[in-house]
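One chain of protein is taken out of this complex; the other chains stay put.
This part shows chain A:
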């Protein structure tokens, strides 16, 4: 499966898809990027007259690239049909270092810690266009392939 194909397999759409491209993926690692658009819906309220990307959205961006894209890749390697994959985030622990403003380009790098019993655990890091660390932490999710 090529990288563009994999993005099409992500179970998200506007305004909640935070992946523009996947740059690299293998069994242990994934890297992808996203540019926050000027008119993302959450900038209207976060904050009043002062748009900054909410931390939860940074976590979501990290999870879509670092957990879900990697998870779908791993399931597909196991030979699962990807028609009915069920996904849930099960934990997140993140530290934040720098704000992300509208029109900023970010890169997410995620390393697999383990994928066992349908639970994927990754260490993720997000960098801005200057290569500075925006946030890092550990995310876990459950990925269930529907057999039926």
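For this structure, a couple of remarks:
Quick note on the criterion: contacts are C-beta pairs under 8 Å (C-beta built on N, C-alpha and C of every residue); 3 or more make two chains touch, one makes a residue touch a chain; residues count from 1.
We take it that contacts and distances are computed from a predicted model.
When the unshown chain is looked up in UniProt, the name that turns up among "Carrier domain-containing protein", "Anti-ECFsigma factor, ChrR", "2-hydroxyhepta-2,4-diene-1,7-dioate isomerase" or "Branched-chain amino acid transport system substrate-binding protein" is "Carrier domain-containing protein". Residue in contact with the omitted chain (choice from A:33, A:107 or A:140): A:140. Contact with the undisplayed chain is limited, among A:26, A:90 or A:129, to A:90.
Note on the undisplayed chain: of the listed residues A:46, A:119 or A:136, the one touching it is A:119.
The set of chain A residues touching the chain not shown comprises 90-91, 114, 116-119, 140-142.
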